[in-house]
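Yeah, one chain of the complex is gone here, protein chain that is, but the others are all in their spots.
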Amino acid sequence: MEQVPDFWQNIKLVDIIEFLGTFAFAISGIRLASAKQFDWFGAIVVGLVTAIGGGTLRDLLLDVTPFWLLSSVYIWCTVIALLFVVTFRKSLVRLNNTFFWFDSIGLGLFVVVGSEKAMTLGYPWWVVIIMGTITGVVGGIIRDILINEIPIIFTQELYAVACILGAGLFCILHYLGVDMIIVQVASAVFVFVIRIIATRYQLKLPVLKGED
Amino acid sequence: MEQVPDFWQNIKLVDIIEFLGTFAFAISGIRLASAKQFDWFGAIVVGLVTAIGGGTLRDLLLDVTPFWLLSSVYIWCTVIALLFVVTFRKSLVRLNNTFFWFDSIGLGLFVVVGSEKAMTLGYPWWVVIIMGTITGVVGGIIRDILINEIPIIFTQELYAVACILGAGLFCILHYLGVDMIIVQVASAVFVFVIRIIATRYQLKLPVLKGED
Partner (left out) sequence: MEQVPDFWQNIKLVDIIEFLGTFAFAISGIRLASAKQFDWFGAIVVGLVTAIGGGTLRDLLLDVTPFWLLSSVYIWCTVIALLFVVTFRKSLVRLNNTFFWFDSIGLGLFVVVGSEKAMTLGYPWWVVIIMGTITGVVGGIIRDILINEIPIIFTQELYAVACILGAGLFCILHYLGVDMIIVQVASAVFVFVIRIIATRYQLKLPVLKGED
């Protein structure tokens, strides 16, 4: 009888974090689509793809059922994100900071979910890191392709690097035999902290200089 | 003995509709590729992707064999479309109306095929709607990415909405226990009619206004 509330408590925490992350990713897609004069459908597609694109490519590569076919929550989350953007259009800029936090929290969670999925399937550490990173960054890449821009991820402050390091920490802690719940939380927090620090101090990877 | 002609009659009708739809989709890709000075190969790729891209993503997501690996008719249809464009280059503009009809008929069929495939696999109604819509619109999205334009679907007259509503009708009629052949025809006709009306009266979804 004690299991039930405990179960619900766990579910709820992860659910809320995942919802906030999906919401923040969808918002970022919808806002960029609106800047390009997309209609409502276009905005929903771009929002949805931003939120689920990374996990979808990961699941296709790992040959498992795409996660969003198992629950309609990601679709509804995107629809709510659209209504949110439409309703609070004029106040969104002031919420930039809030979205950034959601986005960073979501990124940490996405990386952990992706890493764990690859590890559970028995893949080696470098596949785990790649799948964690794909889950975090590919949605934004497809978003930028759809709005016909060069993916911002390729020039942004330590975004992908945060994913790679977080998934790397996930691997290291796991192989050290650390309890899985600690591995998950530590890796997600690590991604989150790197993103916060990188954005505050504008830390970027060096640009690859072209040939002279 | 009576089964055989009946069988062939059914096959032929759906085949002809599917061929016309594939042909119209391929033509749209080839014409846009030619406007961008693509060579013959580029034109065939863009035409093929326009015609089969939606169904391919659907099949990858549903983890079934991509439909066009099971029959070469889609490849030949695209090659014929290329020869058609090359031969009747100067007359194509006058055929715009004809292509539009083929395209709309094909769209209705594509949506029904996609919806039915997801439903047969036991997916819930919202997955059926998504797969019907993906089958209808993703080919055009990839086409526009390949020619480096923002996907026109995101600003066009009720194109995706027609797919969503058609797939929705498919679900409703099916759950009402209507005979499958009627479900199919009604849904395809519904998509077709919405497209015709939306194009004639230039009905569009509202543009998502950007932030001030």
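So that you can tell them apart, the chains are marked A and B in the order they are listed, and the count of residues begins at 1 in each.
Note that in this section a contact is a pair of C-beta atoms (placed from the backbone, for glycine too) under 8 Å apart; a residue touches a chain by one contact, two chains touch by 3 or more.
It should be emphasised that the depicted structure is a prediction, and the values quoted were computed from it without experimental measurement.
Undergrad: Looking at A:Phe67, A:Phe84 or A:Phe154, which makes contact with the chain not pictured?
TA: A:Phe154
Undergrad: Tell me which residue among B:Ile75, B:Leu121, B:Val189 or B:Leu203 touches the hidden chain in the full complex.
TA: Final answer for the missing-chain contact: B:Ile75.
Undergrad: Out of B:Thr56, B:Thr133 or B:Gln156, which residue would touch the omitted chain in the full complex?
TA: Per the contact definition at the top, the residue touching the missing chain is B:Thr56.
Undergrad: For a quick check of understanding: of B:Val86, B:Met180 or B:Ile197, which residue touches the chain that isn't displayed?
TA: In the full complex, the listed residue that touches the missing chain is B:Val86.
Undergrad: What residues on chain A make contact with the chain left out of this view?
TA: Contact residues on chain A toward the absent chain are 60-61, 63, 123-124, 126-127, 130, 141, 145, 148-151, 153-155, 160-161, 164, 204-212.
Undergrad: Against the chain that's been left off, what residues of chain B make contact? List them.
TA: Residues 30-31, 33-43, 45-46, 56, 60, 63, 65-66, 69, 72, 75, 82, 85-86, 89-90, 92-93, 145-148 of chain B touch the chain that is not shown.
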